[in-house]
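In this view, the complex is presented without one of its protein chains, the others remaining in place.
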Amino acid sequence: MEKNIYAYKCKRCGHLHYPYRTICKNCGQNDHNEFEIVPLAKKGKLLTFTHLYTLPADYETVKLTLGIVELDDGMRITGQLKMDEPKIGMKVKGEVEVVRQDEYNKYLGMVFYKI
Amino acid sequence: MRDVYVVGIGITSFTRLEYPLVEIAAYPGLMALRDSGLDKVDHLYVANMGGGRINTQTGLASALVDHLSLTPAGAETIENGPASGASAIKQGFIAVASGMHDVVMVIGAERMREVNNLEATDFVATLTHPHAEYIYGVTLPSLAGMFTRLYMEKYGVTSRHLGMVAVKNHANAMDNFYAHLHQPITLEGILDSPEAATNNPMVADPLRFFDCCPVSDGGSCVILATGDILKKLNKPMIRLAGIGQATDTHAIHERQEPTDLLAVREAARKSFEMAGVKPKDVDVAELHDAFTILEIVESEEVGFFKKGEGHIALEKGLTKRGGKIPINPSGGLKARGHPVGATGVAQAHEIVLQLRGEAEKRQVKNAKIGFTCNFGGFGNNVVCLTFIKEK
Partner (left out) sequence: MSVDLEKILRPVENPMPPFPAKFVTLASGDEMVIRQVERDEIPDILPYVEPLMHVERDFYNIVASRVYGELLAYYMYRVQDEYVLIAQIGTELAAIVNGRIVNQDIGMSYHTMALRRGLRIGAHAFAAKMEYHIDIMKQKEVLIVAESPIGFRRWMIEYNLEKRYHIQHELGGVPSWALTKELFDKARESLVVGRRPVPKELLDKAKASISPPSDPPTPPEDLLAATRSLYDTTGTALIDMRKKLGGK
């Protein structure tokens, strides 16, 4: 089953939000549950990135590569990157995978690979 | 609204303090009372971010107001991430300006080194967006790293410029008795020498060890009061003339323009407007350099330099002590230290010292208008203060 990260579309004006907001940023609509879920595009362009070496306690690796991607549908997302030499502007494709694990929980998020 | 003046200040050393959090917060309050000549206040505001999580002390203000024997005065703890200090000063201002209270004590304090470094980093990372950032292992340095990379790409800022900020602030802190780091560094040692990679390892590429502020404990206090009380106490007339605050999106990938810090721009604008001064009128400023890139960007966003030219001004030496607009004469967060809740108040403390003419070796000549910028989260909640010395 394909996993997705979802954006939230205001039912009244159609504005897309990622991550979730209770009140629509565009039209101010605030009825409960008046957002539709829309899967985010998986392909996009790398906007910026960093290699992080001082990691939170949950991680056992030495280095973590994080980046912000501009997706083909115009939304942006923060995610982990798994590629050797990230470059600003490179084309990437995302997969939903486990990005963090503490004692009992696995957290799913977007991981980007080079196209 | 009445005019609000700073009548007393106090500060601890910023370092590792092996005292309970309440005592770290109390000491500057004691110093400020002595400085002002007062022996009680109407209300206490306390700025603190980690008390509950790191020090298992919630309700810090309630504990502190009794510890200082200020009961039955009211007290609140204010938490606004790294901008807690300036936010607390803002609340104190509102209380005095509105006529609700006449004398208010504002204390910022933090004891981060009660836990080890890993836990302190985790704690600060809780500021990030839980679903869009935290789950990826994002910490504040990584957000700063991504921001820095974009800034370097767009405006031509280099690691050398970042190193210059660190070297400048370390040099400034050598004359600051309460600073955390009294360690001069050189560009050769942190960037040029063959051993620079060990001296200055990468933390969040392209940010290195000496681009990030240390983890510190400390506390600072300012006492705000009306003009009448100030005159009675015969203290220098330092007025808190302008306050501006602005917020931005929580997740930084949602920022309109990823290289802009719009909250800083707007908060500074509001602060200057309220004080009735312009950026070029400012004589001395304390900006929030938790990461060296932030000093450069904030100097542009508040209006001292054009966007994208902050690093050029740095190269020309305009932000050194003795330059056109000295920034962070105290050493800034980089060398003075960054106990999260105390920083905003410590910035105000330094500006007040400068405007009073009591900053000794750090003194900026004829400082009449001072400015602070306290940066919360990663640019999502910023509070700017403008102080004016009156005759």
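Labels for the chains are A and B, by order of writing; each one numbers its residues from 1.
Keep this in mind: contacts are C-beta pairs under 8 Å (C-beta built on N, C-alpha and C of every residue); 3 or more make two chains touch, one makes a residue touch a chain.
Computed from a predicted structure; not experimentally measured.
Note on the chain not shown: across the whole complex it touches A, B. Summary of contacts with the chain left out: across B:185, B:212, B:333 or B:351, the touching residue is B:185. The missing chain, though absent from the display, is touched by one residue of B:39, B:195 or B:257; that residue is B:195. For chain A, the residues touching the absent chain in the complete assembly are 62. In the full complex, chain B touches the hidden chain at residues 16, 18-20, 23, 55-57, 114-118, 181, 183-186, 188-190, 193-201, 209-210.
In the analysis below, only the chains that are shown with their structure count from here on.
Between chain A and chain B the centroid-to-centroid distance comes to 31 Å (mean Cα coordinates, whole Å).
Within the complex, the chain B residues that touch chain A are 118-119, 121-122, 125, 129, 131-133, 135-139, 141-142, 145-150, 153, 201-207, 250-254, 258. Across the complex, chain A meets chain B through its residues 18-20, 47-59, 64, 66-68, 76-80, 88, 99-100, 107-109.
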